[in-house]
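Other chains of the complex are left out, but the ones given are in their true place.
As written, the chain order gives the labels A, B and C, with residue 1 at the start of each chain.
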């Protein structure tokens, strides 16, 4: 597993994790990622590079979007990568990555409630995923609900909003 | 490492993690642990048993208190144990456990700001520690600041309030 | 003005004030009002009766809905009434009431951000409106942005999301 303080890259892609509420029109939208604020809150002392790749709802992701995420994973100098992502098609992006990347530890996570709202799982998931990205062997994983799943055996249960093995 | 959904035991011992503010006398004190509420917030789906061993400031811990924690670790049927603990003497308890227990994965964590207050690192640390307790091999560890430390090489830096290797 | 501890009635009609986020479908919806929790947070010691009349977005209010609110105001034994209401058509309901009721102090308030989210103005507005309902003479008012407005001279500025005199 990773020696303490190995370099980690965080790729931001959007999702409910980073959504905000627009009080003028009552809709949810994206502004800036909250990840630095969350890492500050967690008093995180890891060596982290943050890169915003896109800020979209994962239901709006195209094949090109997922290829862009894949390319960013390949281009990253780090072999430990955390990806924040919408939960709706997180398993699809994980599969695109899992089939192509086998020399890095990549962990995807997200949130069911925007971090900007009360009662968010975002901070918990971020801590969880950052630990898995340090401790798991090379491979592509989803970290949600306190657990980790291999990319080849995971789906989102749309009734419960939780992740499970297939 | 742990197969998904291995049973995990959480031993509660107090610390800033679970402190609350008494509005009548302006002091911090312990009531009930907040851990179930935090696990609910994180939408955690792990198989977890929670046990409150004590609720004290770790500066007030005696040798007997640490022996009690040790005994609870030995008695637990699970081989994955998370301990919430005050940060001030967390490394001491980790050493007591590390010298005696080698057939379990034990992770100690805590918080610098009470979970009951805003801006707490508690939820992040809980997610982080729960992931390490699943993924790390048998041994005793501290999980703080997003990282993990072996019990034999960790101390709390009292100026910065963060943990580091010795 | 009201002698301390005069009886106050709160009529709940919905609006952004009481909206919540549905994590399964990503939409905002109504469950139960949060007003008791908010009064508890404020350590409010007023003599208050709470009545949920409806839980709707004020953009969805019909003439019948506003007539129902009016009827509840007339039927209430109290002469101090606070109404939580969506901000979009709050001025319209205030006008319906203002033209018909002149023997009570009625104050409408709401929120631009749901109380259930972080960064809400709900708690501030509730404290503000409760004070105005005790201190203002009989009449119908809107309390938003820390101020009060007479029903006959107020509108919501849809660009800024704040209330102002016409």
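To be clear about the criterion, a contact is a pair of C-beta atoms (placed from the backbone, for glycine too) under 8 Å apart; a residue touches a chain by one contact, two chains touch by 3 or more.
For clarity, every value in this text was computed on a predicted model and none was experimentally measured.
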Just want to confirm the stoichiometry: 3 copies shown, so how many copies does the whole thing hold?
4
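Criterion: only the chains that are shown with their structure count from here on.
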If each protein chain is taken as a node and each touching pair as an edge, is the resulting graph a line, ring, star, complete or other?
line
For the copies chain A and chain C, give the interface type as same if over half of its residue numbers appear on both sides, and as different if under half do.
same
Size of the rotation, in steps of 5 degrees, that lays the CA trace of chain B over chain C:
180
Cα centroid separation between chain A and chain B, in whole Å?
25
Averaging over Cα atoms per chain, report the distance between chain B and chain C in Å.
45
The distance between the C-alpha centres of chain A and chain C, rounded to whole Å, is 40
Among all residues of chain A, which ones touch two or more of the remaining chains?
112, 119, 161
Tell me, which parts of chain A touch chain B in their complex?
1, 4-5, 38-39, 41-46, 112, 119-121, 123-132, 134-136, 143-149, 161-162, 165
Give every residue of chain A touching chain C within the complex, in rising order.
16, 21, 23-24, 26, 28, 112-114, 116-119, 158-159, 161
